[in-house]
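Here you go, one structure.
All protein chains but one are shown at their positions in the complex.
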Amino acid sequence: MTEQASKQDLLSIQDLSIVYEVDGETTYAVNGLNISLKRGETLGLIGETGAGKTTTALGIMGLVPNPPGRIVSGKVVFDGEDLLQMPKEKMRGVRGNRISMIFQDPMTSLNPVMTVGEQIAEVILIHERVSKKASFQKAGEMLEMVGIPAARAGDFPHQFSGGMKQRVVIAIALACNPDLLIADEPTTALDVTIQAQVLDLMKDLKNRYHTAMILITHDLGVVAQVCDKVAIMYAGEVVESGAIRDVYENTRHPYTKGLFASIPDLDHSVGRLKPIKGMMPDPTNPPSGCKFHPRCPDATATCSVSEPEPVLTETGHVARCLMLQSMVEQTDVNRVQG
Amino acid sequence: MSQEMTLDPVQVQPENSPAKGAPKKRSQWLEVWRRLKRDKMAMLGLFIITLVVLAAIFADVIADYETVVIAQNLADRLQGPSAQYWLGTDEFGRDIFARIIHGTRVSLMVGVLSVAIAIIMGGGLGAVAGYYGGKMDNVIMRVMDIFLAVPSILLAIAIVSALGANLMNLMLAIAISSVPTYARVVRASVLTIRDQEFIEAARAIGASDLRIIFRHIIPNCLSPVIVQGALGVAGAILSTAGLSFIGLGIQPPEPEWGAMLAGGRQYLRHAWHVTTFPGLTIMITILALNLLGDGLRDALDPRLKH
Partner (left out) sequence: MSDTILEVRNLRKYFSTPKGMLHAVDGVNFSIRKGKTLGIVGESGCGKSTTGRVILRLLEATDGEILFDGQNIRHFSKDQMRRLREDMQIIFQDPFASLNPRMTASEIIGEPLLIHNKVKNKRELTERVAELMELVGLSPRLVNTYPHELDGGRRQRIGIARALALKPKFIICDEPVSALDVSIQAQILNLMQDLQEQLGLTYIFITHDLSVVKHFSDEIAVMYLGQLIEKAPARDLFSNPTHPYTRALLSAIPSIHLDHKMEREVLQGEITSPINPAPGCRFAPRCKYAAPECTSREIHLNEINKGHFVACAMVEKG
């Protein structure tokens, strides 16, 4: 899992930085982000409020609102092409067709005055050269695929429950058989039993159509169920990333460790949780050095001065921590190029 | 920061002056002012309104009421703008500039007071209707609907005709005709605020209805009322001018913008300035109030806070 952009990567984000500028104040939303994803892989992007997850997704989709948002640097290479350099017209052809997105709130991402069938057919009509009739036919098939009878294509969104609406949203997102699906907190607004249904559906569809997926969430459990790879974001940076088993069972970054210690575990009882002290740094004025150092239990003097480089751990995943870096340097293991 | 997070409640010491060095309570109005300052058009409006207010305050210093504003001087009637009469004279030879300046007093007073009366009456009714809902809401709002079904200028004309044309009645007439507007605005915002959790929280700590209305609901629905008020002053000034124009408002010889317009319309062909300047004054004042109102709407709405 090195960060070099290999040919086989479907998506490779390199050194992406996005800021929002409001009233002369700069919010550093995404800072030098690196992520790569192969075809058919599922990446869980985990982070708390303000970590920059959604901005990253909007960056990939070319939907960062400008102003106030601005992409400062970086590349988003999708299937060999840098999306950030792509002309607007062409980008529109990619969006919804080859990359599609599912938003958190199924209630507001559907148009209340169009039937769900029309909404699915619309996406197909925009991106594929088919007749209107064929598009409706395919819309019905898509509904069946997500477990809704095709007969309900003529119903309006308000006639569906929350879980069903999210299925419709998934059907719209998959209508053009995209290569990459970005799902931003797709199950956060749903109840657990419904969440379980939707996650099962997404897992099943991913396996059947070999769609690559980025699942944005704050829920470590959801990622454990669905993803192959995981990237933990903190203050606009990926602090730890790699194969899910490596990251979950061989956690190296203090922030990731803190996240795991913060959630009550169903299988093991603890008297007290061990929360991460303090709170998210102010994104307009991020701390110097390692951005996590003010909250880090292991922080030393150097942490506030120098910025950590990504380090390859012994199990093969990447973590950004100075303590790790110095350990690795001592044992003379190769450092990864950021 | 670490002090905040580690919980050590055992060492609560009775401190006599707690919160040393805590930032002073910052007024939220200061924030609004900061945002408003950035709006150039609103600031232009505010500047013009300030001029109008100053004119009203210092009217007597600028021109004497008895000798200049109402004393007739038929020798100088209908003269065009000159060094002596900046905006010319009217059909009785009175200085139009001086009359416009003194006219601000009536316009502002009617504008502000009638809106104040309307806000108190309409706001109270709207708050009660919104907070209690049900039958109370139905009765109040249906009465308001009846008021709204009559064109407000007709309503004002009817009230003034019935009570007699004087300043007090004029204000009342304009206030009453705009009560339904404020009732609606306040009711709508009370309805949204009433269902917020912090109202439930207030009830949970045992707050009385009165306290909930005055401490929790009203401060949160001031914004739309202020915006409506700024626009309402403009409307009231316009209504005053309109009523005076048709002879139901301020009676001569007292200077009033609408009455000045009416007086000059016979001479429109050979003495354009008699109607033009009062007309322009009305227009600019209304425009300024509307600009300020729009600016306030943006400045008060936290969702538009960029």
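A and B label the chains in the order they appear, each numbered from 1.
One rule holds in what follows: contacts are C-beta pairs under 8 Å (C-beta built on N, C-alpha and C of every residue); 3 or more make two chains touch, one makes a residue touch a chain.
Everything quoted here is computed from the prediction, not taken from an experiment.
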TODO: Give the labels of the shown chains that the missing chain contacts, considering the complete complex.
DONE: A, B
Open item on the list: In the whole complex, not just what's shown, which of A:22, A:91 or A:196 touches the removed chain?
Closed with: A:196
TODO: Spell out, residue by residue, where the missing chain touches subunit B.
DONE: 1, 3-7, 9, 12, 14-16, 18-26, 28, 196-198, 200-208, 211, 215-216, 219-220, 302
TODO: Name, in rising order, the residues on subunit A that touch the hidden chain in the full complex.
DONE: 48-49, 161, 163-164, 191-197, 199-200, 218-222, 224-225, 244-245, 248-249, 258-267, 269-270, 272-277, 279-280
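Basically, only the chains that are shown with their structure count from here on.
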Open item on the list: Nearest whole angstrom, what separates the Cα centre of subunit A from the Cα centre of subunit B?
Closed with: 51
